[in-house]
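Only one protein chain is missing; all other protein chains are in place.
So, chain A:
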Amino acid sequence: MTDTVFNPALRESATFGRDVIAEIQRAADTGIYDIRGWGAKRKVPHFDDLLFLGASMSRYPLEGYREKCGTEVTLGTRYAKKPIVIDTPVTIAGMSFGALSAQAKEALGRGASEVGTSTTTGDGGMTAEERGQSSKLVYQYLPSRYGMNPDDLRKADAIEVVLGQGAKPGGGGMLLGQKISDRVAAMRTLPKGIDQRSACRHPDWTGPDDLAIKIAELREITDWQVPIYIKVGATRTYYDVKLAVKAGADVVVLDGMQGGTAATQDVFIEHVGIPTMAAIPQATQALQEMGVHREVQLIVSGGIRNGADVAKAIALGADAVAIGTAALIALGDNHPRFEEEYRKIGSAAGFYDDFQEGKCPAGISTQDPALSQRLDPVAAGKRLANYLRVMTLEAQTLARACGKSHLHNLEPEDLVALNVEAAAMARVPLAGTNWVPGQAY
């Protein structure tokens, strides 16, 4: 965005910036909080604040294009009879049909399947399109239980019990009336056009001891065939991960505050939760203390953008990552070719986040039939597959440079931090020192 007025004598307030002033004016005009999609937009310590220590004399690198660097991951080895094996550690996070068009869900399935990874349903149930195009499909079990039924449960390759998500830990989902089409309404057993508010707590259990029984029920219903994940938003991560393991999770999914959403209050997105990078070491510590690190797998999401982020997350202890916002961008979200249309709805390519309005020019976060038709699931799926391959190749490049024959051989010792905050959160040394804040020097 360019300034329309430039006068060097004008001084903008650091406290009351233009965005703050605009929000106060919007609130005064409407009387209701700002609702939007996407994830946290504020700058928080992130993987960009970490660097790898490539091999030199003290470490031996692998030949970049010739020597093997494994990327496959097995999820659900703790209890499930049929663990999921994925070929790349990058999975697709849960996003609902309703929030997304059926074409977008199909494209996610196509792209993920092409590279041998999993995709995930969302609040609102499983569609035939995504089951049909997803070779490995994780079925989310959410507080709302919209569309939840045992037939689909038995079709799933894994079950993800969702306790929270990084964009809104402690909050439920939201889908505004513009997106409650006939099909969405029927799948969720709701009147068409209402502003749907999902519950923030599950209706039939209240704590980790109850959750253990709930998980046992899901295992009994599915005859212990498929892995059961527990997804938490990153807050009190150390304790939450320990309780998830105690409750019987095969896999813990940890979503940092940069994780996206289709719709929630802006104040929630920006002010609740902790950064992804800060959460991973807490989760890893919890798993290690319980003696289940790598036995109970850890999937991390929230702001994963490229192979460097993948490699850094794994080095800090993750087994795999999940992408949501980045996957939508790969499909075509916020693409400059829609610039004119973004401007018509008061936004711009690269800034569009009003997913709740259902006016997505790219045909992704909409239920409008005409807009949805714009997205070709085959072509969009191919774009996603390309992107997933690039991420995987990038992560392998970094791992080989560190002398690792598998991405899972990356470790915190391969990392340093660019600043004190990142060093403290990631628990790795400040670059050029041996100092990890909070640990003995």
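Please note the rule applied: contacts are C-beta pairs under 8 Å (C-beta built on N, C-alpha and C of every residue); 3 or more make two chains touch, one makes a residue touch a chain; residues count from 1.
One rule holds in what follows: contacts and distances are computed from a predicted model.
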Query = With one chain of the assembly withheld, which option in "Iron ABC transporter permease", "Acyl-CoA dehydrogenase", "Protein glxC" or "AraC family transcriptional regulator" matches that chain's UniProt protein name?
reply = "Protein glxC"
Task = Would you indicate which residue among A:22, A:128, A:213 or A:379 is in contact with the undisplayed chain?
result = A:213
Query = With respect to the chain omitted from the figure, which of A:17, A:54 or A:191 is a touching residue?
reply = A:191
Ask   = If you put the missing chain back, which residues of chain A would it touch?
value = 30-32, 144-145, 148-150, 153, 176-177, 188-191, 193-195, 197, 199, 203-205, 210, 213-214, 216-217, 220-224
